[in-house]
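Omission of a single protein chain aside, the complex is shown with its protein chains in their original locations.
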Amino acid sequence: MKKVAIVGYAQHPILENAGALNEVELIMPVVHQLFDELGISQNNIDFTCSGSCDYLQGAAFAFVEGLSAIQTNPPIKESHVEMDAAWAMYESMLKIQMGDADTALIYGFGKSSPGRLDSIISLQMDPYYISPLWPDRVSLAAIQARVLLEKNIITPEQMITAVIEARTNSKNNKNALVTELVDKESYLASEKISSPLNEFDCPPISDGSSAMIIASEEKAYDFTDQPIFIEGIDHRIESSNIGSRDLSKPTGIMASIEQLKLEKTKFDVAELHTQFSHEVPYLQSVLNLSDVPTNLSGGPLVGNVMMCAGLDAIGKTYESLKSNDLTNGLAHASSGPCLQHNMLVHLEKKS
Amino acid sequence: MIQAGVIGVGQTKYDAKRRDVSMGGLVREAIDNAMLAANVEWDAIDAVILGKAPDMFEGVVMPELYLADAIGAVGKPVLRVHTAGSVGGSTGVIAATHVCSGQFKTVLTVTFEKQSESNATWALSPRYPYSPHINAGAGGYFAPFIREYIRRYDAPEHIGWKVAVKDRLNALKNPLAHLHIPGIDEKMVSDTPMLWEPLRYLESCPSSDGACAMVITSKDLVGSRDVAWIKGMAVRSEGTLSAGRDEVNPQAGIDCAKDIYDQAGITNPYKEIDCAEIYVPFSWYEPMWLENLGFCDLGEGWKLTDKDATAIDGEIPFNMSGGVMSSNPIGASGMIRFGEAALQVMGKANDHQVEDAKVAMGHAYGGAAQFFAMWIVSSSLD
Amino acid sequence: MSEEEKKDYAESPINLEYHYTAGSATTRFLNQVKEGKIVGQSCPKCSAVYVPPRGSCPRCGVATNIEVPLTDKGCIESFTIVHIPIPGNPIVPPYVCAMIRLDGANISFLHLIQGIDVEEIRIGMRIQAVWKPKDEWTHSLENIKWFTPIDEPDVDVATLRFQES
Partner (left out) sequence: MSDQKDLLRAPFELAYNYKRSSGPLMSKFFDALADQKILGTKSSTGKVYAPAAEFDPETHESLSDLVEVGPGGVIESFSWIEEPKHHHLIKNPFAFALIKLDGADTSMLHMVTECDEADLKIGSRVTANWSATLENRITDIKFFTLEK
C-alpha cells in the first residue's frame, strides 16, 4: 500500500462565539497559515476535502459557502463529507493511495454557537424511536458513563483526574478555549447537568476550524524534512440502536485494534476525541494507554469544535511527534452518540 | 491503480411518496436488489459508502449514524458524502476509490432521498435573516442560465419540449421510473403551465423518494459475474459566486469530462461513447451538457437534440432510463445515472437497453452548476 | 378513524432555534445598504469586484478587503418569470427575477424587475434600483423594492464576463 504522510496542520483559535466570522472568514485564515508555513498555494494541491455539518449553523449548504474560501480557478478536484474532517482526511488518503492525487488539503469547520447543540444532536438518533424524545447529548453520554462506573471499568476519581489534567494540559495548547484550572473541590461542588455528569465533565460549546495537508511518500519530502506517516488507519461504526449495544464493550474499536495489529504497539503519545470526562479513562483502558501521555493538548474538554475535533486529535498527535523526540502516536476520532463510530490512526515518525 | 468494476446495481421503485417504507426500509430495498444482482453476501462487504443531499430533507442529522443497521454497516467502515446535487455521482466515485486504493476488496454504496418527509424548496433554502425574499426554488435559480443559453445560440423553444417528451417516453420502458405519462407529446408539454419562464411544468423534474445502490469490487474478485469496468472517474468543483464563471458552460464540467475521457482513452466522445446517463433536471440541460461535455461544438447541442441524436436509437442516446426528468430522489439521482450507465454495458437495462452498448458515461452535477462527478464504464477491460 | 382518513405518516415536528450572525464582510456591506449605499468588495489579486460580498474571491481564495463603492445602475444579465408561488415567499406571481449586474461589479445577484411589461424585458437591458422610502431602510437588500428599466442602450452581456487583466 502506498505510504501517506501528514506534512502540515493548522488550527484556528477555538472561540466561544465566532459570530463575527462567516464560514469563509473562519476557514481562510487556517488554510492560508498552512500554505504560508509550507510556502505553497492551492496550485500545489491535487485534491481538497472538507468536513462539516449543515445543521450546526442551520444552513442547508454550509459547505458550499465554505468552499468560497478556497481558490477554485481553475476548478479543483474536491469533495465533502458530512462528518468530522478526520473522515475527510481518510477519503483524501484513499485518493492518494489510488494514485489520483499526490497531495491533499483537508479542512473542517464548525460553529456550535448559533444553534442549540443539545437539540441538534437529538436529531442524530433514530427518527422513529428516539429523536422524538429529544435526548440531549449530555444525557446520552451520561447513560454510558453510568454503565462504565457501575461495572467498575472506570472510577469517579478517574473522571475527576481527566478533568483536572485536561485543564492543566490546556497550557500546552495556544488555541484552547477553556484554560481555567479546576480542583477537586470545585469539581465536586458543581451541579449535575445530567447525572452522573456535571458541567466540568462536558466539553465547551466551541466554534472554529482546522486544516491539514497530507502527501504521498514521494511528495512529502518536498514539503518537509520530517513528514509524519500514517502507519495504520481504521474506522468502524456500531449499531444505531444504543439499546442493543453493550456500552461497556467497544466492539468497533476492538476490531480496529486487531486490524491494525496495535496490541503490542508501544505508543509515545495519544490524542483522543473524548468529549466527556468518562471517555478518557475508558478509552485509555481499551487502548492500553495507562502509561502513555494522553491528550497533552487538553483534548475536547478544553475546546471541542464539532466536525473538527477528530481531525484536531490527529493534528495534535502530529504536532507532538514532530516537535518532540517521539516515534509512535495514536489518534482517535469519533462520531455519534456514546462513541458509536470510531477511527484509530497510528502515526509514525521515521528515524 | 487497482482496477474495479460494478457487479451489482439495485434501485427502488421511484415515486412521489414512498410512504410504504421507512427511511431504513427504502435504502435496504435498493441494497437488497444490488446485492442480489451482484450475488454477494454481507460478509463480502468491506465498507459502506452513503450519500445524500442536505440532511434537512429528512430532518435526520448525519444519517449514517441512524442508518448503520439498515445499510449493514455495523462493524464496518462507513463514510457519508454530501456534495449537493452531484452527491450520487461523487459517492460512486468515492466508493470506487475505496477499492482502487487497495484498502478494500468489495464495497457497498447507497444513496437516497425521501423528499416526501418534507418540502424540497423549504429544505433547500430556508429563509435567513437579512436575505431578501428572492428565492424562487431550484427552477428559478437555473432558468436564467437556460434563457441565456437560448439567447446565445438562438435555440428554438420546441427543443425543451422535445427533451421532455423523449425522456418521458424512455421512462415508459423503465418500470422503476417515477413518472409514467403515456401519450406524452410536444403539445402536451407546451400546454402545461409555465413555472419559471422559459421552463414549463413538464420541462422540470419531479420530486421523488427513492434509493440506488451499487456493489463495486476489485478485478480479482469479479469472477464470472457480469461487470461494468470503471475506465475513468473524476470530480471537479468551482466556487459558487466566482467572478468569471460561465454558468451556462461551467469550466468544472469541461475539465471533469476531459479528465475521464483521458483516463478512458476517449478522444471523440460522440463516436466512442455508446450512450450516456446525464443529469438533466430541466429539459434544456440536455443540449447545454451535450456541449459542455464535448459531444459537439458550442451552439450545436440543440441541433443534436433536434435531429434525435439523443434518442434511444440515436447516435448518442441520453437518459435511456428516463433520467432525472422522470425520477428525482435528489441524493440518489447522480448514482442512478452512474448505475444505469453500468447496467447498459452489462447488457442488463432490459427494455431501455441500447443495443450493443459497450462504453457508457454517467454524470451528475450540483450546487449552482459548480459540482461535477462523472465516470466512464465499459464492458471490457481493454 | 376510517381507513381513508388514516394517515400513512405521523407528523414529527422539529423546531430549532438559531442565532444568525452575518459575519464581517456581510456586516460591512449591509451597514452601507442601511444607508442606501452599495459598496462591493474587490479581490486584491485579480481585482474582481464582488457584490454582495461574502468575504472572499473564490477565483483566488483570498479575502476581498478593498471596498468599492458602486452605483445602483446596471444591466440584466439574465432573468426568469416566476409563475408559481414559493413556500415562504410572500411575493405574488407572476414576477420577474433577474440576475442583476451592477456597473463595475463582476458577479450578479438575483433581484426583482418591475415597471415594464414582462414581454419587453430583455437580457442586456439597462436598469436602476427603486428604493423604499428612507425611513424603511434596514440591513437588507430589500431596501431596494425592485429594479426598473432606464432609457439607455442595451449591453452586450458577452462583455460582462470577467477577464483577468
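Chains here go by letter, A, B and C, matching the order in which they are written, and residues are numbered from 1 within each.
Here, a residue touches a chain if its C-beta (ideal position, glycine included) is under 8 Å from a C-beta of that chain, and two chains touch if they have at least 3 such contacts.
Source: prediction; values computed, not measured.
In the complete complex, the residue from C:Ala10, C:Val92 or C:Ala158 that touches the missing chain is C:Ala10. For the chain missing from the display, the contacting residue among A:Gln11, A:Gln158 or A:Ser194 is A:Ser194, taking the whole complex into account. Although one chain is not drawn, the whole complex shows that of A:Glu37, A:Asp136 or A:Asp268 it is A:Asp136 that touches it.
Touching residues on chain B toward the chain that is not drawn are 17-22, 24-25, 28, 32, 42, 56, 58-59, 68-70, 72, 74, 116-119, 122-123, 126-130. Residues touching the missing chain, restricted to chain A, are 19-21, 25, 58, 116, 118-119, 122, 125, 127-130, 132-136, 138-147, 150, 191-197, 238-244, 247 (touch as defined at the top). Hidden from this view is one chain, which touches chain C at 7-22, 24, 26-28, 30-31, 139.
Heads up, the rule we're going with is that only the chains that are shown with their structure count from here on.
Contact of a single residue of chain B with at least two other chains is seen at positions 59, 126, 128, 238-242, 244.
Shown for chain A are the residues that touch two or more other chains, namely 55, 58, 65, 67-68, 70, 72-73, 120, 123, 127, 131. By the touch rule above, chain C contacts chain B in their complex via residues 8-9, 12, 14, 20, 22, 26, 30, 43, 46, 48-50, 54, 57-59, 77-84, 86-91, 97-99, 106-107, 110-112, 123, 139-142, 157, 161-164. Across the complex, chain C meets chain A through its residues 12, 14, 16-27, 54-56, 58-63. Across the complex, chain A meets chain C through its residues 19-25, 28, 31-32, 42, 55, 57-58, 65, 67-73, 113-116, 119-120, 123, 127, 131-132.
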